[in-house]
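Please read the structure below before turning to the comments.
Only a single protein chain was left out; the remaining protein chains are all shown in position.
Moving on, here comes subunit A:
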Amino acid sequence: MLALETVVVTLVFLFLLFCLRLYVVLKSGAKYKPGSKGSVSVLVAVGSGGHTTEILRLLGSLSSAYSPRYYVLAQTDRMSEDKIHAFESSREQGDSEFSVFRIPRSREVHQSWSSSVLSTVNALCYSVPLVFRLKPDLILCNGPGTCVPLCLVGLLLGVLGLKQVVLVYVESLCRVQSLSLTGRILYPLTHYFFVQWAALRDKYPKAIFLGRIV
């Protein structure tokens, strides 16, 4: 039984080490200033419909220092790519360094819990090589399920000491009284979490409230 005990102890040790690393990554990410090196590469998690409109409004306000921009969409999203291209062409000349990637959708609307876990794990498997390759300075997301695997892998990059990634989440304007499911999952796991209505700021003290920003 010695071998089994060794395995269990090792696993517990690794788990505790992981938790410690995660804590360090969350704390240090809030102080990390990637802007001091000049440019900040951004991975943008793109949902569909209103989410796309909102995230492009946010990106529209960011300066050319936020470049290159890596857009990650769900495979089944038909409309967002056109909106992204239109947005990028409207930016100033010389400031259109961007690429578009696709991963499986984490969850369809009304999808059951049990199958959502499976599809999120599937999306995670695609997210790992993508985010590991891109190593963005910043991950920006605003609610669709696509955010979750991307943010988790961003944190993993930090935990493994490969890259410090700042996670920024902006809850949708539609969320006035309650957070979305993605919001509730990512609230403890992001460095900057924005809400757009005062009721949410009161409920979620860690959240940043600047009023309506989209």
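Quick notes on this structure:
Note that a residue touches a chain if its C-beta (ideal position, glycine included) is under 8 Å from a C-beta of that chain, and two chains touch if they have at least 3 such contacts; residues count from 1.
Basically, contacts and distances are computed from a predicted model.
Per UniProt, the protein behind the absent chain is "UDP-N-acetylglucosamine transferase subunit ALG13"; the candidates were "UDP-N-acetylglucosamine transferase subunit ALG13", "Fibronectin type-III domain-containing protein", "RecA family profile 1 domain-containing protein" or "L-lactate dehydrogenase". Within the whole complex, the absent chain has one touching residue among A:Y70, A:F98 or A:F194, and that is A:F194. When you scan A:T6, A:S112 or A:S178 for touch with the missing chain, the hit is A:S178.
Set against the missing chain, the residues A:S63, A:T76, A:S90 or A:S112 yield one that touches it, A:S63. Listed here are the subunit A residues that touch the chain not shown: 32-36, 40, 49-50, 53, 57-58, 60-63, 65-66, 137-138, 166, 168, 170, 172-178, 180, 192, 194, 196-197, 208, 210-214.
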